[in-house]
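Every protein chain except one is present and positioned as in the full complex.
The block that comes next holds chain A.
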Amino acid sequence: LSTVATAVIGSRLLHNSRWYSISHLSVQDRIEEKRRAALVGGGQKRIDAQHKRGKLTARERIDLLMDPESFVEYDMFVEHRCADFGMEADHNKYPGDSVVTGQGRINGRLAYVFSQDFTVFGGSLSGAHAQKICKIMDQAMMVGAPVIGLNDSGGARIQEGVESLAGYADIFLRNVMASGVVPQISLIMGPCAGGAVYSPALTDFTFMVKDTSYLFITGPDVVKSVTNEDVTQEELGGARTHTAVSGVAHRAFENDVDALLNLRNFFNFLPLSNKDPAPVTECHDPSDRLVPGLDTLVPFESTKAYDMLDIIHGIVDERDFFEIMPNYAKNIVVGFARMNGRTVGIVGNQPKVASGCLDINSSVKGARFVRFCDAFNIPIITFVDVPGFLPGTAQEYGGIIRHGAKLLFAFAEATVPKITVITRKAYGGAYDVMSSKHLRGDVNYAWPSAEVAVMGAKGAVQIIFRGKENQAEAEAEYVETFANPFPAAVRGFVDDIIQPSTTRKRICRDLEVLASKKQTNPWKKHANIPL
């Protein structure tokens, strides 16, 4: 071995006089020195500054995210290759450059991770940095394991010019290739600006850390110069903005520690790849547990609201529901839970917000979630209480037709087990959309309070009995005919009318039956979802 090492040093000596000065060190010593250097990243001063900002370092984050001693690092010795603007100087080279990459275990299951190191050139993306990320993404796809990105980067390594841009594009391409193959999760833990934002945007889930993370195409200064808007970093691209206004991020956490511990929990819901089944964990909550509270939940007046989360929490294992986008388009609730230990995706209209109607934002939110579940073998349970699509110029001009179609498309193409429970209203086209029997729903239930109809009684009566004197009587007739689950049940559009308290029991049983469901769509290059 030592002969080989000497030979290597010898050959370097010929080309690079710089090596000569440290040639008195043995290779072993140099390895150790490089490792030590890699472990401190940009140095103690920058680490202290990072801590002062309330942020952890790239390695501390990985330590918290991964099981103890499970992380295996790749490319610790990679250095950037830029020779311009004095970057080639020794003090500008950091072993591993501005990202830590590798694989490890989360609760025993494999995950690939990259963690950008803000202490090294502000976490900026060099060609080498991109190459490291691409390497683990390629391997993750090959072995079938999720990729988790911990983003904390000032942007492109400007000194490298197009090489940095190429690096972004290399990552984007892999994000796209990996989409639907392995779950991809981005946790934004610092700035993420410019072109860099498109990598998280391409991944399945984007989470943010409150107060310390930002996502934007251009920062406040550029915004001011272009549109003359005065806006703070936080208002423009902080966690609140993206989780409540733009819908770019799926959830925000209090701080780095909170975010990483929550990410470990979230990871347990996901299958490792599209070839793996949704995980099943040990479950202590009896699968045949009755939920008596549900029998009295839906109010008698159909205009009165209730909280769909009460149904979801009551039905799932241990009231444990990981809601996705809890503050955005709140008229639809989506998220992960378990039924008898098995991961399921839950979609529910939320009567508490805007009567649970479907609008542009809720359709897009629902559609993306349904497609994730379908891509990764996660059964979908849909709770329906929808008065229809939201009317108005704002919605029509915004393209509710196009966006509403996404949700319809997503439910229709999904081939995972689909169970639907109509808790109350299922009106109009929205009835069709919400995982109806007609879109290949496997098991569709109605609660006794269900009303499946083209529209509410008032509107319908005005059309059917136009000009008729006794509108109230007509309305009563309509209610008698349609405001109940029978019209749908007699046609077989719902499989059964069930007592709400038995819903958990029924769904658990159905999921067991449907676990072996096999359904395929016709061969195609890819479908053309109305984007």
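Note that a contact is a pair of C-beta atoms (placed from the backbone, for glycine too) under 8 Å apart; a residue touches a chain by one contact, two chains touch by 3 or more; residues count from 1.
The working rule: contacts and distances are computed from a predicted model.
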Unshown chain, UniProt name, "Zinc finger HIT domain-containing protein 1", "Collectrin, amino acid transport regulator", "Ubiquinone biosynthesis monooxygenase COQ6" or "Propionyl-CoA carboxylase alpha chain, mitochondrial"?
"Propionyl-CoA carboxylase alpha chain, mitochondrial"
Which residue, A:G86, A:G161 or A:G293, contacts the hidden chain when the whole complex is considered?
A:G293
For the chain left out of this view, which of A:V280, A:I401 or A:I464 touches it?
A:V280
Hidden partner chain, touching residue among A:R105, A:R440 or A:R509:
A:R105
Among the options A:G247, A:P326 or A:G341, the absent chain makes contact with A:G341
Taking the full complex into account, find the residue in A:E160, A:D256 or A:D510 that is in contact with the omitted chain.
A:D256
Interface residues of chain A toward the undisplayed chain are 51, 54-56, 60, 63-64, 67-68, 70, 105, 107-110, 211-212, 253-258, 261-262, 264-266, 268, 272, 276-277, 279-286, 291-297, 300, 307, 310, 313-314, 317-319, 341
